[in-house]
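A single protein chain has been omitted; all remaining protein chains appear in their positions.
Every chain is named by a letter (A and B) in the order it is written, and numbering of its residues begins at 1.
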Amino acid sequence: MKKGKKRDYAFGILIVLIALLILIAVFAPILAPNDPYNTDLMAAQAGPSAQYPLGTDSLGRCMLSRVLYGARLSVFSSLLITGIVFCIGVTIGSLCGYFGGIVDAILNKVITIMQAFPQIILAIAITGIMGIGIRNTIIALCMVLWVDYARLSRSFVFSVKGRNFIKAAKICGESDLKIIFSRIIPNIIYPLIVNASLGIASTIMEIAALSYLGVGVEEPQAEWGAMINLGRNYIQTDLKMVLIPGVAIFVTAAVFNLFGEKLRDRLQ
Amino acid sequence: MKRKWMAMFLAMMLGAAALTGCGNGSGEDSQGQGKSESEQSDQENENIVVVADTQAPTSLDLAQSWDSWYTSRWGITETLYMLDENLEPYPWLAESCEMKDDTTWEITLRDDVTFQNGKKMTAESVKACWERTAGINARFNEVLYIDTMTADGQKLTVTTTKAVPAFLNGLCEPLTGIIDVNDGGDPAAMPIGTGPFQAVSYEVKSECVVEKYADYWGGEPKADGAVIHIIGDTSTLTMAQQNGESDISVSMPGASMELFTDNSQYNVDGVAGSRGQVIYFNYGNPVLQELSVRQAISMIIDKDSYASIINKDASVTTTGLYPDFMAYGAEEGDGYQYDLEGAQTILEEAGIVDRDGNGIREFHGEDISLRLVTYSTKAELPLFCNEISSSAKKIGLDIQVEVYESVTEHQKTGDFDLMMISSTMCPTGDAQYFADITLKSGGSGNYGGYSNEKVDELIEQLDVEYDTEQRTELAKEIQKEVLADAGYIVIGHAKYYYVMGANVQGLHTNPSEYYLLNKDVYVE
Partner (left out) sequence: MVLHKIIMQLLHFVIVLLGISFLTFSILFLSPRNPAELWLAGSDGNVGMISEEAIAEQERIMGLDKPFLVQYGTWLGKALQGNFGISFTYNTPVTEEIAKHMGPTVWMTVISLTVTILLAVPLGVLCAVYKDQLLDNVMRIFSFFGISLPSFLTSIIFLWFFCIKMEWLPVISKGGAIGILLPSVVLILQFVAKLTRQVRAIILEQLEQPYVDGAITRGVKFKNILFGHVLKNSAAPILTCISIYVGLAFGGSAVIEGIFSVDGLGRMAVSSVARLDIYVIQGFVLWVAIVYLVVNLLVDILSAMIDPRIKYNRKSGGGS
């Protein structure tokens, strides 16, 4: 009883933190002390001051404002990507695993082809065709990442499908869709949720890696990965340019991952 | 439990190390030693210059793509003429080059030049080499426009398909460099050039080893050889120079420059080249057809701060269009000065004002919103564009920056309002190139459709003018006309510079980007 209460307490804190993150993202324009795109060359690479609480970057833009606006782009886009690929992936994977037969044979070929295709090449090629920018990066990553979930859930379905409770449900005459959505998915969803909660942070990283290779989100977008990418040339001379967005990503990763795990505990 | 894992981990690493070591053979191992040993061997007998660059050719065959630039930088191949620090051509492998008529040139080659296999360089070998290059690389034909070649001893007579006033400059382009094509070897792996260094091995995009050619016609090279490391990442490049693994670094990012300010340890040598940061206006857009808008945009750019603060002095300010240091560069006071208020006044006077009070001026009732397109491979371009966007807002213009991996498609389709690219404006030191392709109506690089009758007329004169002084005057005149028109904006010209250890001797940066290793370079 005591243990359960403690857990709820932590869960509550996490929900507050996530709500806070989302609020920061939504109200970034109000919270930010400066325009994140306004440059001030005379104040470039300055330390913290009253005007720029966290200092400025190499173009003299306010680091605090940029990191706040970054919450918008980074958190929303990675939530969006993870959400999309989770739904698509789990649905396709479960259908594949459950029905088998010709549906599985075809979808599985598609999954295999997509999965066997080196992701980074695919992402680069897609942004190469569609152009650099946050929207195209989101599309490219969605096209690449859904297969992970599809494949994982397909294999999880296989390991659940033969269990007695599924057989029982079938004997009782439950419809296939009902079995999939109310019996199978709840049984395989937890490891997938943990995967997704890690995925939110690693999606931010994927965007950063694409930016590093010159095909992701580009300057001047206040996106955390792009900010780190801009800062890496200054790592020995102006550490805060990577440190500040780095901390932001770390906190986000921690919050979402802990949330994923606590959610899993509760759902159990 | 933990200790056990550690032990296993170490065992794995060692096992892998042993195996990999075996697989690699001795060739790589001799270089794979730690720092101390290579220093030791340096002291003993070898004077090896270690160079690090981020860019590399795909082979050592000078006829391929732009690979000749690298064989020239690495001292393997040489050209008949070379460019001096003002980008003026002077004879090198050739003794002289005389113009017989508009399309006939008589080149006299030096008598003492030998290839690295000991064979003498003759007019016949130059002819054979150029024939081969022209057959492989379509670009060759746009450098010299050769029609026929007649070789006789050390005399090579060339006729061209059209008048080529910049013929001498063309002879400096590394693509026209000379190798022995009758050697029988593979020029891609082992080109036989005339330079002070001879290729030993080249691991594509990884490492090139050259050794001195002791019988070099200009005298025995001071260094025994050189190793060129190709390093993809600029942070790695920076750190390799910091801990002394490389003697000379090329393409150091501006952001790293402040790490190399200690003169007792480092020597940074840089000069401005002709690679300019150019802004193109799209004249298909009615807003940009307005002289006042182009002038206003020209005035919101604080060129000095761009060069010194954003680009950390890795570029210099350009007053007009051509580099200031060229004979035909603009003079102080030409062009546009940074003046936000002045820019606003010009717009007000032209009647371009913000009537609806949303902070953005309107043109024929619509908010002025322009797309500034650029690409990411030159790090300073997106930063410059952001600064322009930010300043434009201050005078009531909305400029949205779009960064692409490449803007080739935009250039072809004209899908831009403003475009910033980094372009080599006078690759062979001549003003005509940029005028022909960019400033002239219908030029192949005139992406925005700029057209000015007066300018076209002047360029046509330039195309057939052979007198150097007259050419300079014409180029200046052209520049003046375009500036009056605010037809193009050139923010600055990138510096071409080397970061060197203080112990590197005999090397001076040349703005052309063609040269690096020469017979005088060595490490103390």
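In this section, a residue touches a chain if its C-beta (ideal position, glycine included) is under 8 Å from a C-beta of that chain, and two chains touch if they have at least 3 such contacts.
Here the structure is a predicted model, which is why all the values come from computation and not from measurement.
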item	value
Residue of B:71, B:391, B:411 or B:479 in touch with the missing chain, whole complex considered	B:411
Touch criterion as defined above, residue of A:46, A:79 or A:122 at the omitted chain	A:122
Residue numbers in subunit B that touch the chain omitted from display	5, 8-9, 12-13, 16-18, 20-21, 23-24, 28-29, 31-35, 52, 55-56, 58-59, 61, 64-67, 69, 137-139, 141-142, 188, 203-206, 229-233, 235-236, 239-240, 242-243, 245-246, 375, 377-378, 406-409, 411, 421-424, 437, 444-445, 447
Interface with the undisplayed chain - residues on subunit A	97, 100-101, 104-105, 108-109, 112-113, 115-122, 124-126, 128-129, 148, 151-152, 155-156, 158-159, 161-162, 190-191, 194-195, 198, 201-202, 204-205, 208-209, 212-213, 225, 228-229, 232, 235-236, 242, 246, 249-250, 252-254, 257-258, 261, 264, 268
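The rule is simple: only the chains that are shown with their structure count from here on.
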item	value
Separation of subunit A from subunit B, taking each centre as the mean of its C-alpha atoms, in whole Å	41
Residues of subunit A touching subunit B in the complex	37-39, 41-42, 44, 58-59, 127-128, 131-133, 214-215, 218-220, 232-237
In the complex, subunit B residues that touch subunit A	234-235, 238, 253, 255-256, 258-259, 302, 305, 309-310, 376-377, 379, 382-383, 385-387, 389-391, 393, 401-405
